[in-house]
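The complex appears here minus one protein chain, its other protein chains still in place.
Chain nomenclature is as follows: A, B and C, assigned in order of appearance, with residue numbering initiated at 1 for each chain independently.
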Amino acid sequence: MTWLASHFNYVVVVILMMAGLFIVFSSGNLIKRMIGLAMFQTSTGLFYITLSKVSGGTAAITLKADSETGRALAAPLDPAYVAQFGVDGVVYSNPLPHVLILTAIVVGVATLAVGLAIAVRVREAYGTVEADEIDALSRVAAEQAEPAP
Amino acid sequence: MVEALHWIGGAFIVAGALLSILGAVGVLRFPDVYTRIHAASLTDTGGATLMLLGMGFLSPLGFVTLKLLLVWGFVMLTSPAAANALANAAYGAGVRPRIGTFQIMGDDKPGPASSGDGAAS
Amino acid sequence: MSTPILDASFALNVALLLMLVAIAFAVVRTRSLLAAILLMSVYSLASAAWLMVADAADVAFTEAVVGAGVSTIVLLGAILLARGETERVNWKLMIVPGVLAAVVGGVLIYAASGLPNYGDPASPANSHVGRAYLEATYRDIGAPNVVTAVLASYRGFDTLGETVVIFAACIGVALMLGFGSRATLAPPTEIPNDQHVVLRVVAKLLIPLIVLFAFYVQFHGDLGAGGGFQAGVIMAVAIILHALVFGLRATMAAVPVSLARSVAALGVVVYAGVGIVCIINGGGFLDYDYLFSPRVEAMIPANLLGDPNHVHHWGQHFGILFIEIGVLLTVSATIVTMFYGFAGRTIETIEAERRT
Partner (left out) sequence: MLVAAGVAGLVVAMSLMIVRAMIGPSHYDRILAANSFGTKTVLLIALMGFLFGRPDFLDIALVYALINFVTTIALMKFFRYRTLARPLGAMGRGAGKDG
């Protein structure tokens, strides 16, 4: 039970990642695949942010050490804990994964758009976005594959 | 004094949360799109007003209050406009109000551009 | 060593993650692509709320504007062009991926046992470089927002790479879908004539406010949550709202395609230019301490930002400001170009299909 409590986030990350992976593998629709890929990417983000969380921490926008907010944040925590892991009397979460994921999200939407643009061009060239139909068409087995109306 | 303000603010926040739950139950239980829009949009703006007011009591007067006012302004501006646009679009698409098993303004018409149906095509 | 898990925070963490799982299963289950896109937008909102619980304010900001806003709109544009609104189901094809996902998932969950506990302050990830940034940022740079400082200064070269990738994606989408400029040439097609007066009035009120808010996010970025990426997307969303309500043709008259195209390139040039100026002044690439020559730096009044006693790193302040402007330009122009590409192609495609 304590294992589940302390590793719950990782379990959820894996479930979401596998949901994305399942969509990418099982769906023949190129656009649904891009949705699956987006979900997969989000789960990676969740993983990084999970690692960066520090108990009792706050967002990495630094406060003045003697500010009222800083003291209020440190009040419920053990002073020894704050002294060991805090910076100037305030405990912060790790900012580095935030930086990585922040840019990854914006790059992610840009690549999503590129993938979708490719899907659109595939639709215009083949008349369908279903992968199996595209396969059939490109094998020049036209009588086996009816393009979607 | 500060303690009293905290209790007042907390009461407003809980009232707002209860209103939100009420609206969500309405969205789940009501029979058609229009009544659901009604439930959601009324309780969204009402709940937001109560909650933001409560948060205003919790924080000292200052920059945070200004931001709360801005959030309130945006919610009051966008939420009804979105509800209006949604109802307008649903009506245009041919979805007709329904009370119980009665369709009070005639049957659903298939819209010219959209079928409005979840399991469409 | 016991770590104090704050109960409210942890309960919220669990609740929001369970919501994410529920939505993810709904996305897997649904056959309707439209429902999947809608659920993905809800998914983004929930995950952004979760990011707030995990203290990632800047990431939550980005996820909110990008995940719930832009990627929904881009996906809708793609569905519009692909004309497929439901995917076909082949249950036989589900077995192998299902087994594969279950096996890989099982292995990953087993491997997760080796990872540090949630919120462990002494984990390797949290105790070395992240902590070093927290300790050094205020001394080196003087910006309270460590995320912006790391993004723009310590890892500025990395961010330049990301900006170039976004620019490259802009070019890629534009090359594949066109810049949407032909949309203005096509004759207007009829859509149902509903009255949307309320929407038009509210949009007219909101668009300037959104642009203003984008500038606030831009220039407030090193003090609070925000920065060039977020501001760029918000700016683009304002333009997209204009296009949604007043039509693509009106938007293209206000923000021409050529403008968006050149601004996207200009942003990268501004960013790289700041780096080159640093080299000219004797530093390394993007080493903002050398942004101004000593003579220029001496001319900056000490009380420019109030507090004349604090030692300001003017090069860092202005370097971050300039490159964030570059990021803003590239990101906003890229997203606008993408929207033009997806939304503007519609009419062309309809016309082309009508002819054939």
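The rule is simple: contacts are C-beta pairs under 8 Å (C-beta built on N, C-alpha and C of every residue); 3 or more make two chains touch, one makes a residue touch a chain.
Note that the structure is a prediction, hence the values are computed from the model and not measured.
Under the touch definition stated at the start, the shown chains contacted by the missing one in the entire complex are A, B, C.
Within the complete assembly, residues 8-9, 12, 15-16, 19, 22-23, 26, 34-35, 38-39, 41-42, 45-46, 48-49, 52-53, 57, 60-61, 64-65, 68-69, 72-73, 76-77, 79-80, 183, 188-197, 199-200, 203, 206, 210, 213, 216-217, 220, 224-226, 230, 234, 237, 240-241, 243-250, 339, 342-344, 346-347 of subunit C touch the chain that is not shown.
With the whole complex as reference, residues 6-7, 9-11, 13-14, 16-18, 20-21, 23-25, 27-28, 33, 36-37, 40-41, 44, 47-48, 51-52, 54-55, 58-59, 63-64, 67-68, 70-71, 74-75, 78-79, 81-83, 85-86, 89-90, 92-93, 95, 111, 113-114, 116-119 of subunit B touch the missing chain. Residues of subunit A in touch with the missing chain: 58-59, 69, 72-73.
The rule we apply is simple: only the chains that are shown with their structure count from here on.
Viewed as a contact network, the protein chains form an open path, each link joining two chains that touch. When chain pairs are compared by their number of contacting C-beta pairs, A-C comes first.
Chain geometry summary: the mean Cα position of subunit B and that of subunit C are 27 Å apart. The set of subunit A residues touching two or more other chains is empty.
In subunit C, no residue touches two or more other chains.
Listed in rising order, the residues of subunit C touching subunit B in the complex are 32, 35, 85-86, 191-192, 194-196, 198-199, 202, 205-206, 209. Chain contact summary for the complex, subunit C toward subunit A: residues 3-6, 10, 13-14, 17-18, 20-21, 24-25, 27-28, 33, 36-37, 40, 43-44, 47, 50-51, 54-59, 62-63, 66-67, 70-71, 74-75, 77-79, 81-84, 87-88, 90, 93-94, 96-98, 100-102, 104-105, 108-109, 112-113, 115-123, 125-126, 129-131, 133-135, 137-138, 144-147, 150-151, 155, 158-159, 162, 165-166, 169-170, 172-173, 176-177, 223-225, 227, 229, 233, 331, 334-335, 338, 341-342, 345, 349. Across the complex, subunit C is touched by residues 74, 77-78, 80-81, 84-85, 88-89, 92, 111-113, 118-121 of subunit B.
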